[in-house]
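Data block below; observations after.
Only one protein chain is missing from this complex, and each of the others stays in its spot.
Here is chain A:
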Amino acid sequence: MDFLRPTSLDEALAIKAQRPDAVPIAGGTDVMVELNFDHRRPEALLDLTRIGELAEWSTLDGTVTLGAGVPYARVIDELGDALPGLAMAARTVGSPQIRNRGTVGGNLGAASPAGDTHPVLLATGARVEVASVRGRRFIAAEDFYTGVKRNALEPDELITAVRLPAATGGEQFAKIGTRNAMVIAVCSFAIVLREGHVGAAIGSAAPTPRRVGEAERFLLDELPWDAPAPLADSLKRRFGDLVASAATPIDDVRGSAAYRTHALSVLARRTLTWAWDGYRGSVLQCA
């Protein structure tokens, strides 16, 4: 197996164009598991950890560009204010060791239905920046996940960054697991509320992470945007039901389909309450 270690993005893209079968490796927390289990035997690994620009983030006009190779630990430490939803999701990933290595780019590359950052990326309306020798393009998060562990990348492309708006309202992420840390999502939910935008998405409850459009539209119409007051239980319940009805979960060792559907409705109600509190707080601050 070849271990290719480019030091610049251009070099990496050139290699990927020549050898589309080369498997990118960032933190390696998914790739190494697959290799160890012999699920995958690539001819070459393309190590991305020497490419400086992938490991940086910057903010411009309220949009954060987060390099694909920034590990979770840094998302938590450095971006907790700008991207609270993503930081919450990052905080739930694995253990400290995994958070030191694992990256959002890797989460996207793996595109597992249970990946924790996906619901947040969907709910914030993130765009995935990808590049190849042919050029750069942006893929909306909702177009990125194409199937179980499949994504919209072309064989010669690499993920370079994700672009997502810095939080201005309320953002929440919640995940169900059968222990209190270090657990793969049984199901998960993210919600983002800002002026004129409702984003909500589910994880681990369908073949891909997905937005819950009907529930989003319901909130957009029904939330008392102009007079931010506590929400009626009936509204929360309706939202929870709409979220649950968008799920198509399965029964597996981690949980039953019925439980997943039920839990999503509960998470939706609760996170809506917290996110709305966050949104109201931000409105009050501005006033």
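One rule holds in what follows: a contact is a pair of C-beta atoms (placed from the backbone, for glycine too) under 8 Å apart; a residue touches a chain by one contact, two chains touch by 3 or more; residues count from 1.
By definition in this document, contacts and distances are computed from a predicted model.
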_There's a gap in the complex where one chain should be. From "Acetolactate synthase small subunit", "phosphoenolpyruvate--glycerone phosphotransferase", "ABC transporter ATP-binding protein" or "Xanthine dehydrogenase subunit D", what does UniProt name that chain?_
"Xanthine dehydrogenase subunit D"
*Thinking of the whole complex, not just what is shown, which of A:Ala174, A:Val192, A:Ala205 or A:Val243 touches the missing chain?*
A:Ala174
*Who touches the missing chain here, A:Arg19, A:Arg91 or A:Lys149?*
A:Arg91
_Identified contact with the non-displayed chain, of A:Ala44, A:Ala110 or A:Val183_ = A:Val183
*At which residues does chain A meet the chain that is not included here?*
36-38, 88, 91-92, 172-184, 186, 253-256, 258-259, 261-263, 266-267, 270, 274
